[in-house]
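Written out below as structure tokens is the structure these notes cover.
All protein chains but one are shown at their positions in the complex.
Our next item is chain A:
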Amino acid sequence: MSLFLTSRRLRGGLTGVAVAAVVLTTAACGGTTRGEEEGSSSGGDAAGASADPDAEIPADLAIAFLPKQLNNPYFDVAAAGSERAAGEIDGEFSQVGPSEASASSQVSYINTLTQQGADVILTSANDPNAICSALDQARSGGASVVTFDSDTSPECRDVFINQATPEGIAEAQIDLMAEQIGGAGQVAILSATANATNQNTWIELMTEYAASEYPDLEIVATVYGDDEDEKSFQETQGLLQTYPELKGIISPTTVGISAAARYLSGSEYKGRVALTGLGTPNQMREYVQDGTVTAFALWNPEDLGYLAAYAGAALAAGQITGAEGETFTAGDLGEYEVGADGEIVLGEPTVFNADNIDDFDF
């Protein structure tokens, strides 16, 4: 801190820092580098504990629901599902969480839950690694950890509830489209960004599935609305002008499908060009009611929360340990099996149409 005294010393200090940095850089060539640490153990380690499928779920389990952030309609619906499940097994449900969805904001909430001795923590991770050490401490404190919607690294939790498999999502959208256009004709895809991992996986699977199941259904183009409302709107307009024979548009992103629906509902194509994809009931309600859209799909977040809570209870009771092949019953959703890496798949996406859309609020 003598740095501030004179300018000569200041310069000397700065040079010193720079020299030290260079020296350290060269000296450290044998230092700690990437990929050095191999065979990092623990991969969904269920060894040691054995599952007892007939174990009773104890009463008064403290079940904590920790979403990515509070006041998010999607997670509010999931929380309602978890709360319903907690009620059915006489557990004590609580919801805690940060007000902003940053990578580390969940950590102090997990720490608090550890301190309170929560039995089950249901969480959707903002970052796959940032909450790992906190979850480790929670688990060594006796909590069972279930991730849903967004997973952590597999070694940081007991099980992950996957909302749907990529195959399930892809096939549901193609089936819906084929049904609406009679299985034949030109179809275009309105995606998010060109490098969106999820969307690209689905588009690839959709193309394969369509080619094998509906040979007359031709996917003529994939355009990118970048998950921006305005851009998606313009891309929809462009598609309809470029392909006058277009029979339908599939948009596997919630921003895209609602922008496309808004364009269609105000255009001459309303009712003539089919639109389906992944959307939320609240965004799509008016377009289903005015006939622009017949049916679209998304997993049901309430079921997701409900299943997560039952999986947590099954873990706490010892019915499952998170090892592949174990089974448990999740209330009225029925029986589920733990897959590889402790993954449990919720099932087929839910299809929303004029008959059922008013039953959902998210």
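In this text, contacts are C-beta pairs under 8 Å (C-beta built on N, C-alpha and C of every residue); 3 or more make two chains touch, one makes a residue touch a chain; residues count from 1.
Keep in mind that, in the parts below, contacts and distances are computed from a predicted model.
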Which of "Autoinducer 2 import system permease protein LsrD", "RND superfamily transporter", "FAD-dependent oxidoreductase" or "Aspartyl/glutamyl-tRNA(Asn/Gln) amidotransferase subunit B" matches, in UniProt, the chain that is not displayed: "Autoinducer 2 import system permease protein LsrD"
Contacting the left-out chain in the complete assembly, out of A:Asp52, A:Glu100 or A:Glu230: A:Glu100
Option touching the unshown chain, where A:Gln116, A:Thr242 or A:Thr329 are the choices: A:Gln116
Residues of chain A in contact with the chain not shown: 1, 3-5, 7, 10, 17-18, 20-21, 24-25, 27-37, 40, 70-71, 94, 96-100, 102-104, 107-109, 111-112, 114-116, 127-133, 153
